[in-house]
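With one protein chain removed, the remaining protein chains of the complex are shown where they sit.
Presenting subunit A:
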């Protein structure tokens, strides 16, 4: 195990794929943009510059949002009264003005109080005109919170804080969670377990119970917010249980966070910016074993539970969660290195390492949930969290045991269905255009020849003459076509160079995932294609360049490169020949001549060769 952060793999890793630029993904999260999306700053909430250099709290981000009515003095005093200086700040503002705030525990001990801290909570309460009280959720079991009082910490006294309702939610601490997952994994690894041994093991690990308690707390926060009541959440330091429950509550509240992009923003905001100690919790480097705990894993488990209960609610699928989980631990990407935002800036990770989000963006299609439907009636998730609906996550904890998973996994098959449909729709459009064009040409022609015919009939009578007459327009037509075709080609080239000139502008931060060469290429192909569907050749190679049928995944045990497929490896179809390949054999993308859109699509290597060769034949 690495001793220092700088020994980690991410500092040595270079992407083999040229398409990934090192900067890709690092600028994905922009706090100002995200808070603006929620309508902040506004009358009640404003940004504060107090932590711009991590002066008052080094585990908090630079950009913080506090009640507009809270004076600086109040904030400074409050931060002194909170464990690790983590004073109450805005995490999410719901559209009904109810605010979700997070902090660490107050240093209240048995009797201490801090009027400014009380005032800050009062400001939070009054920022929301719709409610006369607010809820403080201490996610710990009451007994743990009480024990903390002996150490000069503790929880808010309802007598001192006006109009707060206090609520303990009883989620166990990191040590309990660590032991629980260890037991669960032991159960998963039993050799030929009996049914009762397995269920008993799952039960005694307590894992499902813990997962449920996290989800229930999030559901409690959600329902309070929906009723218009603002909520402050904390645990001890406010970076484990608080991160879990706040993030889950936002997942339930806001459909944006259930999209792939939104979920990443949510992780950036609640986990990375607010200082979940990834390096300590994941044990990236040798250190205190007691700091290691599967808090993020548990969060992903909770998200998976929601995916199971509501199969159409999330844009991303189970594989997305698993890949995310892998890379939180793998240290291949810099995204999850360090314990807080300050660490990551000090390490200059954005310059020195790749971002996981860039990698994931490149593999977006693998993470799509084909069942996802955006439905405005279900903006806020309604979930029933009875014990019966919480399930053991086989895909995670038995992931590498090949035999126990469904042999015909629905998700991948449906993903293939969606892609196949997309490919065929594209070709249908191409064919329709071509048919329309041909028809109009034929009509022109027949109108033309009919006119000729009548002329002929006027001049002479006889079938033989008519037959001869048909020959001459053919020759004339052909030569005319050739001229036209060459003209179009010249046009294409000129426009191509114009396109190339535009590219630097197109490379604005938002679209910097597109390589300039790609734009030129696609522009060239688009024009090429416009002339193709009007081409005067027979187009059988174009027509058949899109596979009508895709080979079924079933019984495909290995790729043509003899890489065996296990249940987890995603199988890919070549859009051109419809055969099944592994991820390494389908690294090429090419525009198929039979597609109207000319979007590059996944093809296998032999097909790639064919397609690029035929294009070079076509292009003068």
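We take it that a residue touches a chain if its C-beta (ideal position, glycine included) is under 8 Å from a C-beta of that chain, and two chains touch if they have at least 3 such contacts; residues count from 1.
Heads up, the rule we're going with is that contacts and distances are computed from a predicted model.
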According to its UniProt record, what is the protein name of the omitted chain, chosen from "Myotubularin-related protein 9", "Pyruvate dehydrogenase E1 component subunit alpha", "N-acyl-aromatic-L-amino acid amidohydrolase" or "Electron transfer flavoprotein subunit beta"?
-> "Myotubularin-related protein 9"
Out of A:16, A:111, A:540 or A:562, only one touches the absent chain, namely A:540
Identify the residue among A:290, A:373 or A:584 that touches the chain left out of the display.
-> A:373
So which of A:163, A:286 or A:425 would be touching the chain we can't see?
-> A:425
Of the listed residues A:2, A:345, A:435 or A:561, which contacts the missing chain in the full complex?
-> A:435
Quickly run down the residues of subunit A that touch the omitted chain.
-> 188, 193-200, 202-203, 206, 208-209, 212, 309-313, 370-371, 373, 384, 386-392, 394, 398, 401, 403-410, 413-414, 417-418, 420-421, 424-425, 427-428, 431-432, 434-435, 438-439, 441-442, 445-446, 449, 470, 473-475, 477-478, 481, 536-541, 543-546, 548-549, 552, 554-555, 576, 610, 614, 617
